[in-house]
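A single protein chain has been removed from this complex, and every other one stays in its place.
In this document, chain identifiers A, B and C correspond to the written order of the chains, with residue numbering beginning at 1 in each.
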Amino acid sequence: MNDVIFMVLRGLIALAIGLVNVIIYLYVERKVFADIHVRLGPMRVGKHGILQPIADALKLLLKEDIIPSKADRMLFVLAPVIVFAPSIMIYMVIPLTDNVVANDLNIGIFYIFGVLTIVPIGVLIAGWASYSKYSLLGGLRAAAQQISYEIPLLLSVLGVIMITGSMDLRTIVGQQSGSLVSIGNIGIIPNWFIFLQPLGFIIYFITLLADQFRVPFDIPEAESELVQGYQTEYSSMKFGFLQLAEYSNVLVLSAVGVLLFFGGWNGPVLPPIVWFFIKVWIGILVVTWIRMTLPRVRVDQLMTFGWKLLLPLTLANIALTGFLQLYFA
Amino acid sequence: MQNILFYIIAVIMLVACWRVATTKNLIHTVLAAFIVLMSTAAIFFMLNAEFLGVVQILIYAGAITIMVLFVVMLTTAGPRYEVTHDKKIKPSMYLSTIVVFATLVFLVSNIQWPMGTTVLQLEDVTETLATKIFLEYLLPFEIASILLLVALVGAVVLARKE
Amino acid sequence: MATSEITLELVDRLVEKFPETVKNKYLDWHTLIVRREDIVELCEMLKSDGEFEFNFLTDLSGVDYLEYMEVVYHLYSYELQHKLCLKVRVKPDDLLVPSVTSLWSTADWHEREAYDLFGIVFEGHPNLKRILCAEDFPGHAFRKDFPLENDEEYLLRDEKTAEDYGISEDLPS
Partner (left out) sequence: MPDLRTETLRVNFGPQHPSTHGVLYLIVDLDGEIIVNVEPVIGYLHRGMEKIFEFRNYSQCIAIMDRSDYMSAFFNEMAFIYPVEELMEVDVPKRGEYLRVIMMELNRIASHLLFYGAYGMDLGAVTPFLYCWREREKVMDLFEIAAGYRLHPNYFRVGGVKEDVTDEFLEGTMQFVKELPTWLEEYETLLSYNEIFNLRTRNVGKMTKEWAINLGVTGPVLRATGIRWDLRKTDPYSAYDDFDFDIPVGTHGDCFDAYRIRVLEMLQSARIIEQALNNLPGGPVRAKTKLNVSPPKGEAYARIESPRGELACYIVSDGTQKPYRAKVRAPSFVNLMAVPPLLKGHLIADAIALFGIFEPVMGEVDR
């Protein structure tokens, strides 16, 4: 019985860590936006608006919860949960350091992408249940986009798995310790997989943006076309959940990217967990920066890009990795 | 503990199955099917077959459900389309259900299931599966994939005709 | 290469062709007051004849002079850089003017506006219905006799609408 309690406790701690990071993300994103725009951003709630995310959450909680009269009530309520649940499920398997992980799963990476495929179902249902044309169009767009980009997303990771021969995130990170190139005892280039799998990483990063509807691929939420896409009819905390899910997924995918390509918690001097979070946050800041810089692509351009460029590239990457494996090993 | 969890999942699964058969709203049906598939995955996880569980989620719960949802949304007349059961079909429907169910019960209770004695290690499951598919059964695997490819191309050709 | 007024010879040529038209001038605009029966034919000539080549209808406005209504066309030529003003006068009890949308597509909304605000009915317009005012708006707001206060008698007044001329207000499709 103690085992069970311990397990639940570990899960809760992982959840807490994840959600705290999401809340920080909300604040950081607004501040970074403001900085890029040469303005101040939130300043009123707390010093430098530090309590703004909490105020936002409270506002969302206290707002009137509107369900459109013609909406499918059950599905309308269920959809945000379906969208949000996968990211919580993923928190459980992400190792923060070699021995800090809620649930050690030796097919961790496979599990993460498996669970992520549930998100489009929630999105599609959210769009359908709202009984709004903007929502329906947004939902269809979103689901189509996520499905078509999940394939390159999965395949881009395959190169790393082929090199390590393992789907266990801890093993993958463990193999990235040390340095690739070193002069004497001082490592110049760390032994990160980004240097072995540069193409894989680029594709991973692009598909990450597309999979989570970040600019320039924020087509389902393109406000100038579809208002807010599948989120249009949502209000109050249900809207909060949908938003939370997106931020949370970006966080998760940034963490996965760090684990796969940037050596996870490996790094000198500082404790491993600090290194891990530094890297994750750099990833998030890059995503934020891109969001503020680029315009949006068109939906057909997105599909062409995904199917005609990214997919062949990932396949080529896998083939290349396989040949090199055979040749060198 | 394991047993309690199993019964909970089993009940959810059965209720969802029942909903699949009885719900009139197509989207609700798909969602119920989704729950069934997810509970199947959960049972796989409980049996330590985590790889299979994830495959179940990835392919059945994820991809196939989405495909069905797409088809339903794009083809039915209006978002509030409901299925109406034809009265004539109903008896045959019940009959076939009973027959299939009876056959299954009969088979399950009469076959001598080989009881495994060794518990596979998690690492082994994936690895064994991989070796089996890519070494032992490589030819059937490739043939199956070519078959699927042909089906895919055929579907595209048919859809393009208009 | 500033735009110039159209030469007098050309205007005279037009008057010769359409003897009913009246020659006129304001500021640097040569103006022709055209019979409504002639307007389409005249415009066709203005548009296609190499000497005129008026390919740009810049403005079409209605004016209410109480005893008659006027439709004012301002024409330009991008090629020859000259300009001309046409006027069609109709009596308030018979506000039917042929449409020029077949020649210049830009006349579409201009004519709809004139119909909406003055009640001038353009014959042959593909989609003649109100544009600025609501579809159930009573009367035509820019007429001089349109009451500024709520004058029920005016609003209930029997008026000829597009339908009286056999022109449907519905969308063609």
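Brief remarks follow.
We take it that contacts are C-beta pairs under 8 Å (C-beta built on N, C-alpha and C of every residue); 3 or more make two chains touch, one makes a residue touch a chain.
Not measured: the values here are computed from a predicted model.
Which of C:Val15, C:Ile33 or C:Val63 touches the hidden chain is settled by the complete complex: it is C:Val63. Contact with the chain that does not appear here is found for just one residue of C:Leu80, C:Leu96 or C:Cys133, C:Cys133. Of the residues in chain C, those that touch the hidden partner chain are 1-3, 26-27, 29, 55-59, 61-64, 72, 74, 78, 81, 85, 104-106, 108-110, 113, 130-134, 141-142, 171, 173. Contact between chain A and the absent chain runs through residues 33, 36-39, 133-134, 137, 141, 215-216, 218-219, 222-227, 292-301.
Heads up, the rule we're going with is that only the chains that are shown with their structure count from here on.
For the pair chain B and chain C, the distance between C-alpha centroids works out to 70 Å.
Between the CA-based centres of chain A and chain C the separation comes to 62 Å, rounded to the whole angstrom.
Of all residues in chain B, those touching chain A in their complex are 1, 25, 27-28, 31, 34, 50-51, 54-55, 57-58, 61-63, 65-66, 69-70, 73-74, 79, 122-123, 126. Within the complex, the chain A residues that touch chain B are 1, 4, 72, 74-75, 78, 105-107, 110-111, 113-115, 117-118, 120-121, 124-125, 128-129, 131, 136, 140, 143-144, 147, 167.
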